[in-house]
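Attaching a single structure in structure tokens format; questions to follow.
Here the complex is missing a single protein chain, while all its other protein chains stay put.
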Amino acid sequence: MKDDRYEIRFGGSGGQGIILAAVILAEAAGVYEGYHVCQTQSYGPEARGGRSKAEVVISRSEIDYPKVIQMDLFLAMTQAALDAYFFDFKPNGLLVVDSTFVKQIPSSRVITIPFTRIARDEIGKEIVANIVALGAVALLSRKFSSENLEKAVLSKVPAQFKDINLQALHAGMKAASEVDLSHLPRSIISDEEKEV
Amino acid sequence: MPEKVERLRHDYLRHDKKFPHVWCPGCGNGIVLGSLIRAIDALKLEKDELVLASGIGCSGRMPVYVDLNTLHTTHGRALTFATGIKLANPSLTVLTVMGDGDATAIGGNHFIHAARRNLDLTAIIINNQIYGMTGGQYSPTTPYGSRAATAAYGHIEHAFSIAELAVTAGASFVARGTVYHAKLLDKLIAKGISKKGFSVIEIISNCHTQYGRRNKMGDPVTMMQEFKDRAVTVEKAAKLSPEELADRITIGVLTDIDKPNYTEELQKIRDIAEKNR
């Protein structure tokens, strides 16, 4: 059985909308792109603050283990989330950080985009930083069409906020499209040495 | 008169259940059962549409004798089962009978929330101030200073008033009677059943076996005589000072108010939900 799991982790703090971003991505994958998808999260008792983690596993075949085993892509929206959830990377996985908040980065293989600053300065609402990040993550994963992402976003946000969320999504995609992946440093370990 | 008693007995008691009942001779529970049957008969309610639920204790045994839809539930929980039944089929008239320990100790939380919720249920609470069936342990209505199987040196806790608790918790109809005042009970129970909303009828009763004996209160007749002497109507009580009322039993209707009924409110929610589907 060919294992084609693509595993994405979102890390941030409660209230940043990390889980919503993962839910939207899962909707895009499962409903609109026709993937098998598992979206999970872990969270503490607090509704705001604390650490929050959400994961999305997508595959063309049925998914057994629903959580991330080794990440293909990790989005860190805060320093604390990066420090806590940085491990478990696949060789040549993509680390994406919100450079508005994340200052210490443990790897040279990193994509830095100031999601929160973009949300604040370009969109005018810091609260949509999660959707900006979602746009970037989705584009970098190369698993989604922008049309399907738009549909997924529209299905999950209230009517009066549709425009601003679409704007945020596109801002994120644009920021990510400017990243030159071929210039990222590569892992010295070969792809063969995968763990289970 | 005897013919009427005979007819009621035949109409409402289960003849396939072997009597005698489990209650002690002279127990007030039989008087309450009689009043309940007369109230149902007076209201001309269909037996098929009546549910009588109880909890545990001497009062809990009442449903088994009556030819209605009957339910003998767990200790203190009669109102929770009654809530499910009434919500599932609002056309049923759902009555509960409980004791003081049953309704206000182990079932106290259910009791106050049923009153607050104001579902159309009738709660008959027989208050004999003791746990009878389990052997005379003190209940939430056992008076300060009295003796009980678990208060060998005299009771050091304070009793609360069930009827007043029900008023405060928001019941639509609250009344109190005693087993001496059987005719009044017939009326109070009938009023409680007719009331749309949560109704409570507290009935002061005698447990000469467990409570009276330990507290030297005499035989059932003496205990009932005492209820008669201590009783004062709501109207008269209004003119008495708190000191004068200290040892009295206020009988009659304490509260009769109209407020939105739960099943009607629920239907409103359903209508909104169906529209928004």
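A and B are the chain letters, set down in written order, and residue numbers restart from 1 in every chain.
Just so it is clear, contacts are C-beta pairs under 8 Å (C-beta built on N, C-alpha and C of every residue); 3 or more make two chains touch, one makes a residue touch a chain.
Simple rule for what comes next: contacts and distances are computed from a predicted model.
Looking at what's absent rather than what's present, what does UniProt name the missing chain, "2-oxoacid:acceptor oxidoreductase subunit alpha", "Peptide/nickel transport system permease protein", "Transporter" or "Carbamoyl phosphate synthase small chain"?
The correct option from "2-oxoacid:acceptor oxidoreductase subunit alpha", "Peptide/nickel transport system permease protein", "Transporter" or "Carbamoyl phosphate synthase small chain" is "2-oxoacid:acceptor oxidoreductase subunit alpha", the UniProt name of the unshown chain.
For the chain not shown, which residue from A:23, A:127, A:164 or A:179 touches it across the whole complex?
A:23
Among B:39, B:82 or B:148, single out the residue that touches the unshown chain.
B:82
For a quick check of understanding: of A:13, A:39 or A:165, which residue touches the chain that isn't displayed?
Counting the whole complex, the residue in contact with the absent chain is A:39.
Give me the chain B residues in contact with the hidden chain, please.
With respect to the unshown chain, the touching residues of chain B are 14, 16-17, 47-49, 51, 53, 63-64, 67-74, 77, 79-89, 91-92, 109-110, 113, 266, 269-270, 272-274, 276-277.
List the chain A residues touching the unshown chain?
1, 3, 23, 26-27, 29-31, 34-45, 63-67, 69, 195-196
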